[in-house]
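With one protein chain withheld, the remaining protein chains of the complex are depicted in position.
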Amino acid sequence: MSQPAPEIQVCVLSQPRLLGAVRAMLETFAERIGFCETRRGELVLAVDEAMTNIIRHGYGHAPDCRIWLSLRELPSPRRGIRVEIEDHQAAFDPEEVSGRSLDEVRPGGLGLHLIRQLTNVCRHERRSEGGMRLVIEKFCDDASTGPSPAGTQTPGAASR
Amino acid sequence: MSQPAPEIQVCVLSQPRLLGAVRAMLETFAERIGFCETRRGELVLAVDEAMTNIIRHGYGHAPDCRIWLSLRELPSPRRGIRVEIEDHQAAFDPEEVSGRSLDEVRPGGLGLHLIRQLTNVCRHERRSEGGMRLVIEKFCDDASTGPSPAGTQTPGAASR
Amino acid sequence: MTSVDAMTIVEEPRGDALVLRPIGDVDLSRSPHMRERLTKAIASPAKRLIVDLSKVPYMDSSGVATLVEALQHCRKAGKKLVLAALQPKVRSIFEIAKLTQVFDVVDKVDGAGA
Partner (left out) sequence: MTSVDAMTIVEEPRGDALVLRPIGDVDLSRSPHMRERLTKAIASPAKRLIVDLSKVPYMDSSGVATLVEALQHCRKAGKKLVLAALQPKVRSIFEIAKLTQVFDVVDKVDGAGA
């Protein structure tokens, strides 16, 4: 890749108790980049949801798998952050599982919806080494909550 | 190495503005492990001083070098954390530069002193790949401030 | 240390209501514990459960799912579930999920008739 190195790269074990430390790091990084409290809270939630999904659906709660994150300041003039979140799980098709309709009241089915809603760019890729890469971008001056429309409403179909 | 994988590994560019994010992560990790506010503040300061020294003395403020950290919960019954901080700089001899005497009032010369004072284990190693590895351990129930005596008083002798 | 953390949840009976006050972030590591405590509270004689979220600065969808589940169980048991004192970040996840209409949400525990 010809893009500059990420400012911060993290490899974290797939354990829920470690999520808080990653959130704290991202929150502080976003603050230094110039995100207001609301926007950085949204970014942190989106990334937390992605890690939560990997732990639950990707790794089925196995505590010794790995999640990789890279944090990058977006090049000016666009102020913002790109976060890439990678796993080594069996791939799933995010088009197939675009979250539930928000009009149903039931537990769950909210994660993918939140990730799309809270970010300016949100793209799933298959890694050539196996597993998935979720690329998220969030801009400092994102006035609305996210651009990406909720896709088709077919919850709970994918891997594991 | 036969020891279990570190809970969290970080690779961060050698830029002062990124230190805050690493501190926030370590602080939250230590809180979850069970460190009280005072002890985790000490651990965070020790690790910050180590990164600061690498940025200043190891890399001479070059912003595109790398610092690696690994965070590991110590196996029970010892509650605590091991942090390893690695760089790819020219090696220096920490025995030769054990910080200034605290009776002199002058700016600087405090970093190594603090690192030793605030930790229960503090050991510099040469990496076989080049560069240094600083291994720090801090226990939750560390009642005193650190065990390691200040070494010889020969400030400002090493590399760069 | 297990992978799932216990969290402090203060319980306080108030007349025929029970106030539950979780303290700290409610994420995937803590929502299982909150779920357990809610299940117990629903099985108690209390007619209303008031979840005081004033001490919860952060909640993710696993916490929201836990509360939605508790709401369903309360309805089945003929009980009321009230959410009180949501901090702004927590309120906004309920708003995005269009759940502020579904729950009884009040500004203060005292406003929950407790």
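Points worth noting:
Chains: A, B and C, in written order; residue numbering restarts at 1 for each.
Please note the rule applied: contacts are C-beta pairs under 8 Å (C-beta built on N, C-alpha and C of every residue); 3 or more make two chains touch, one makes a residue touch a chain.
Just so we're clear, the structure is a prediction, and the values are computed from it rather than from any experiment.
Remark: the omitted chain is touched by one listed residue; of A:Ile33, A:Val47 or A:Val83 this is A:Ile33.
Residue B:Ile55 is the one among B:Ile55, B:Leu69, B:Val83 or B:Ile136 that touches the chain not shown. Across the interface with the omitted chain, chain B contributes residues 15-17, 19-20, 23, 38, 41-42, 44-45, 48-49, 52, 55-56, 61, 63, 102-103, 105-108, 110-111, 113-114, 117-118, 145.
The rule is simple: only the chains that are shown with their structure count from here on.
The most distant chain from chain A, with centres taken as the mean of CA atoms, is B. With centres taken as mean Cα positions, chain B sits 30 Å from chain A. Measuring from the averaged C-alpha position of chain B to that of chain C gives a distance of 41 Å. Chain A and chain C have centres, each the mean of its CA atoms, that are 25 Å apart. Counting partner chains per residue, chain B shows two or more touched chains at residues 32. Listed for chain C are residues 1, 5, each touching two or more other chains.
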